[in-house]
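Of the protein chains in this complex, one is absent; all others appear in place.
The block that comes next holds chain A.
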Amino acid sequence: MRLWSVSLTAAWLVVAASLAHAALPEHLPKLLNQELTRKVDLTQPSARETFSISVVNDDGQTAADAYYFLFDAPAAAEIAFAEAWVKPEKKADKRKLLAIALDTQHSDDAQTVYRVTLEPSLAPGETLALEAKFVYTHRRLVVSPKAVEQDKAQNLLWEDSAYVVGPYASTEQKTLVKYYMESFSAQPAPVKRNSLGTTITYGPYKVPANAERVPIHVHYEQNLPPVTALEHRRELEVSHWGSNLAVEEHYKIRHDGAAIDGEFNRVKFQGMARKREQTPVLYQIPMKIPGSAHSIYYRDPIGNVSTSTLATKGKTIQLSLRPRFPMYGGWQYRFYFGYDRPLGDVLQRQPGTNTYVLRVPFLEKIGSWTYDETVMRILLPEGASNVRVNVPFALDEVRHGKVRTYLDVSGRTAIWLTKRNAVDEHAQEVEITYDYTGFDLLRKPLGVFGALLAIFVFSIVYSRLDLSIARK
């Protein structure tokens, strides 16, 4: 238990400064983290933190109705997704989600506060197994050095505190960092390292409430390219006549990893053909789309991109899109792709009514990208009314409107759902309910019929009119 005492000494250096938690509400019920495990997953270009906390209400008087997570403000600005739940008894059980939200009222320039609402509140003496997950955009990880030679690997830097600080004391606390490949050691030295060398552990520590941070960093090799989708538009079009859901996705992406130090060298790139995974180059975009998809296309603003392959694997189609050019740090690319899929897969009619329910994912996961802004546009058929949208996470903007396209008279019902700073965890199902009657279905044929009828009537009348001035 030598390490244990070392950590204690480190912890006692810390003064329980009142400044650090001045932001939090006063008279917080006193909670105690009996056991806190933080797992930091760095295997992907964006970091994920999972907390597993066994909380006990140590207050003796008031019941706690909230649990607060404290983050350093600069790092917390990159949190894109947060989720909290009560740990289920058995692994297979469904999670009971708890409401978690950014507490803007108590956050300030130095610290960011996330508030988990405990429902029901935690009575004095009671224990709760709380779990939470925070997903960062890839900007949480710093590319260091910024530029490497074309055939060299990319290294990322993760910086944080050796233990979790907050308004609550912890009796036992561990931080596990999992990363992809080892080539650099971490400072200060981790307490433990697993046999494969892919996970290092800090702790266990005993941490008092409002402790100060002990900075650590992990510098490690990571060749998965950190990609930002600067703009992303996902456009869905529901067609009842064609029994078809048309999907088209527009991307503007930027490789935010290590840039090339020096010249781009085609010879080197060709020579690396078999070991491209050892450099951060993005030379193909792996895309998974539903297995029932057909009529797939892949284009960019100047035409069809011929370099893509397709493989069907069970229920999904693995679509490998190769950008026109291999991408290195700082390079940008724009493209769009699309496909059709049978409407039956995603649309249900509520029996006996004219109400339909459409269930589609908000995103398709691609290599843990970060989406600066993603807009999903759903075109419902002309005449669809009473539209309700149900999304499991908070959106930045929901807009309803109309879009006039092929053979429309008044325009189709459209919904725009906007989310900034999205990550893979937002690839959840969106549910859209709308009413659509049999008459609406006949609008289009009637419209075409009317237009043709008008033309024929006009030509009949015109050919029988004598418009000459003088009689012949």
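The rule is short, and it goes like this: a contact is a pair of C-beta atoms (placed from the backbone, for glycine too) under 8 Å apart; a residue touches a chain by one contact, two chains touch by 3 or more; residues count from 1.
As a convention for this text, contacts and distances are computed from a predicted model.
The complex appears with one chain absent; UniProt names that chain "dolichyl-diphosphooligosaccharide--protein glycotransferase" among the candidates "Glutamyl-tRNA(Gln) amidotransferase subunit A, mitochondrial", "dolichyl-diphosphooligosaccharide--protein glycotransferase", "BolA-like protein DDB_G0274169" or "Ubiquitin-related modifier 1". Set against the missing chain, the residues A:61, A:306, A:353 or A:468 yield one that touches it, A:306.
When the omitted chain is restored, the residue from A:267, A:311 or A:394 that touches it is A:267.
Residue in contact with the omitted chain (choice from A:114, A:333, A:356 or A:436): A:333.
Although one chain is not displayed, its contacts with chain A can still be listed: residues 262-267, 270, 300-307, 324-325, 330-334, 404-409.
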